[in-house]
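Here's a slice of the assembly, chains where they normally sit.
Naming follows writing order (A and B), and every chain is counted from residue 1.
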Amino acid sequence: MTDYTTSELMVSRASKELKNGDVVFVGIGVPSLAVNLAYRLHAPGICMIYESGAVGCVPKRLPISIGDPCLVTGSLAVVPMLDVFNLYLQRGLIDVGFLGGAQVDRYGNINSTVIGDYRKPKVRLPGSGGACEIAALAKKVVITIGNSKRTLPEKVDFITSPGYLRGGRERETLGLKGGPELVITDMGVYRFDSGTREMVLVSIHPGVTLQTIKDNIGWDVRVAQDLTETPPPTAEEIRIIRRELDPQGIFLRSKAG
Amino acid sequence: MAKLMTMKEAIARFVRDGDLVIMEGFTHLIPFAAGHEIIRQRRRDLTLARLTPDLIYDQLIFAGCARKMIFSWAGNPGVGPLHAFRRAVEQGKPRPLEIEEYTHFGMVLRFMAGASNLPFLPTRNYPGTDLTEVNPGFKKVRSPYADEELWCVPALHPDVTIVHAQRADAEGNTQVWGLYGVQKEAAFASRRVIVTVEEVVDASVIRSDPNRTLIPGTIVSAVVCEPFGAHPSFVQGAYDRDNDFYVKWDAVSRDETTFQKYLDEWVYGLPDRAAYKEKMGTRVSELQADRQLCDPVNYGF
């Protein structure tokens, strides 16, 4: 079988979350590669939307930023950002949104604002951008992040983008639909318990032990009874990723998310 | 009053110490030439508003022009942090920087509320985020139609908004294609508007395709002809984004000495954008856009 990098595995796994006809809010890096992989394989009818306002993109090169000119040329529509947020996201037209962050906690809340205190931050991070509205208004959110005690604490320092908050029905109670569906890390894949809404490990990447994961997460994580091994990327997927999507390895030699 | 003027003149006349300034352009059409002229003219105590401060505000912060920043995402896209921004927030260097933080959606709604002369606009966003805890600008309103509450953001009223575009006529009727970003909303929200363009065209060009006009001359104070004025960002149909510049900027800006050296060499050391373009040399032609024209449409009746 083919050798592959962890990032390639994450891209392959993320692409499987996308159905043909999905309207997808795309970010740069693993999400962009995952969507383009799905587009080339099982979801040719997927519609890619970038928060920059490009809709139905067919990038001729790997986009380096969400506002890359290659997203505009040949796209189906370019719309004002106000429309992206009002008419697509808030209107409920976005099926899947991809998010990353510096921290994701037990209930899928995401921090991309500060490490430490907001007023006297240890590390000042970029902030929400469009992440908060994607987390609040997309029908479904897929998260990609590294797997460590630092990146997966029991509680994030700051909730930039709401997941299930303190779990249970708190998110619904606040009037929010959707929510995080899946967390894909460099070690495994997690889903959210339908009752408690906490992260549950559902698959482990080949070569990673359960103990390694338990040693690299900030709480005593629940493990699914039917825990499986994450399927490795196929030779065809690897070929497309390396030959067509990221020939210079711009993203897949850097770290995930 | 003639609106067509040099960048030096436009900044001197319409950007004042203490102003609330918006220089917009989402990745596309970022008015870097205007930012450099503001640094050159040593404006102080500016409040800078932008969704993504990007390198342009990182430079203004380092140069000591900024007192406060209103933003939603402060990073070097796909590369890393904005080092001057982080030093200002984490260490108060070169001076403390007050910050007011929203999200992209919140920022555009603030611009749109200002542009519509409304005190606020509502959204279904923001339940559950800690942003509403740390920023008192977010407030709730109760719907008069159903038993529900919505978060609101307040209108923003900038003193001056600066945008870069592909073309405008001498009166400031400005046309943009490719990514629109939030420039229209920012311009209409603003007391004064400066438009910098790749090309100043005859009104007949604008009038040949009126649906492309993003900003009407009636709200424009100054028009500056500034080719290459958005580099290192890009202009659809004119030049590509200089991604190498953005990548290399990480090292340049991480170290205060090299950051200062950059400003000395490329901003203080140059009279204007023409000299900057000249100094860029062959890079300019490397970035030149390919030709891919749209099908023209018929406006006859």
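As a working rule, a contact is a pair of C-beta atoms (placed from the backbone, for glycine too) under 8 Å apart; a residue touches a chain by one contact, two chains touch by 3 or more.
Predicted, not measured: the structure shown is a model, and the values here were computed from it.
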Chain-type multiplicity across the complete file: A x2, B x2
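One rule holds in what follows: only the chains that are shown with their structure count from here on.
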Approximate Å spacing (C-alpha centroids) for the pair chain A, chain B: 28
Chain B - residues contacting chain A, complex: 26-28, 51-52, 71-75, 77-78, 81, 85-86, 89-90, 101-105, 108-109, 112, 123-131, 134, 148, 177-182, 184-185, 234, 236, 240-241, 243, 289, 292
Touching residues (chain side chain A, partner chain B) in the complex: 28-29, 51-54, 64-69, 72-73, 78-82, 85, 89-90, 109, 113, 118-119, 121, 123-133, 136-137, 158-162, 165, 170-171, 174-176
